[in-house]
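Mind having a look at this structure? Questions to follow.
The complex is shown incomplete by one protein chain, all other protein chains being positioned as in the whole.
Moving on, here comes chain A:
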């Protein structure tokens, strides 16, 4: 017979276990679909997505809000049977190959052409679409108009002009440019390749196996050693603090920073894509979009598909609300972004134009973590350590080639 104390400790343990769940839904309803979001920083988003879920009448939906390392938590849960039915993410070829995602091509209907083609492409793996884009985010270069005017510097339109501007804008306590506490290698590696007309992967081949790549990445090294970069700021590149506090004249950050920058600086700022290296190159902005996806291990795939179709294809009013009422994103559907008054003037209008003309996927589906680590390590060693760019990139290209061979044979 179990003693009374034993029983008590058992009860305590199960109460503890029950308290571990972070499900914020209506609780206990086994019939509800599980939908996961990462924790958006802007106030109101959580209430909004819960409101959308409640408005779906065909099936009850429980929304789970996931603060912290969402990517790892999601990836781990997709390995088990306990994952969500519906979640937001960007598709990776590895999860498609592992059979974790359900293709969603049939859900778009007539609306397919209304979604921005370059965004849909970032959700397409080997010809099938695995996510319905929810909101577009992008990165770009912010510059302080008054500081450029005072120094007599024009907004840079080539990489060399960018380096020159950064140098001339570094005076007194102000630095020319902030592009991350790692010296720019992390966020500018991709844009540097694109500036030379190259890419991570192109047509299932290494996209940067080219002498120009060494030249492009070498420019980042020049920038790093020029003394015009801000390094070791308290907030990293994703927050506009260094820019709004006047520590730098230019900063690489994202569209999401526009409201904070406008609040701090009014109209005293402009935005640019990462410039072109020269002839044959092109200006670029890294673009990414979380999409709604369906877990292939879900026991209710049809209901889950119907829910995401309803939420992200049918209810255009929700897409507009989700993109424009809280933070600052570009709606992936042209019919919505065209008529959004918030996006018709100033930096936001420029951003929309950059996404149309200069978009490059910041995280393409077949750029795997092995390739990313190899490339980022190479760039980091070139930029921060002064390692020879051609040798480093050649060895990274070797890793990428092996990985592509493993993926595509």
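Rule of thumb we're sticking to: a residue touches a chain if its C-beta (ideal position, glycine included) is under 8 Å from a C-beta of that chain, and two chains touch if they have at least 3 such contacts; residues count from 1.
Here, contacts and distances are computed from a predicted model.
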{"item": "Omitted chain, identified by the protein name its UniProt record gives, among \"Cytochrome c-type biogenesis protein CcmE\", \"succinate dehydrogenase\", \"Transcriptional regulator, AsnC family\" or \"Multiple sugar transport system permease protein\"", "value": "\"Multiple sugar transport system permease protein\""}
{"item": "Selected from A:158, A:171, A:316 or A:376 as touching the chain missing from the view", "value": "A:376"}
{"item": "Touch with the omitted chain, as defined above, among A:39, A:55, A:117 or A:234", "value": "A:234"}
{"item": "Residue of A:39, A:55, A:98 or A:391 touching the missing chain in the full complex", "value": "A:98"}
{"item": "Which of A:75, A:260, A:301 or A:404 contacts the chain that the document leaves out", "value": "A:75"}
{"item": "Where the missing chain touches chain A, by residue", "value": "3, 6, 9, 71-72, 75-76, 78-79, 92-95, 97-98, 100, 173, 180-183, 185-187, 230-234, 236, 238, 247, 363, 367-370, 372-373, 376-377, 380-381, 384-386, 395"}
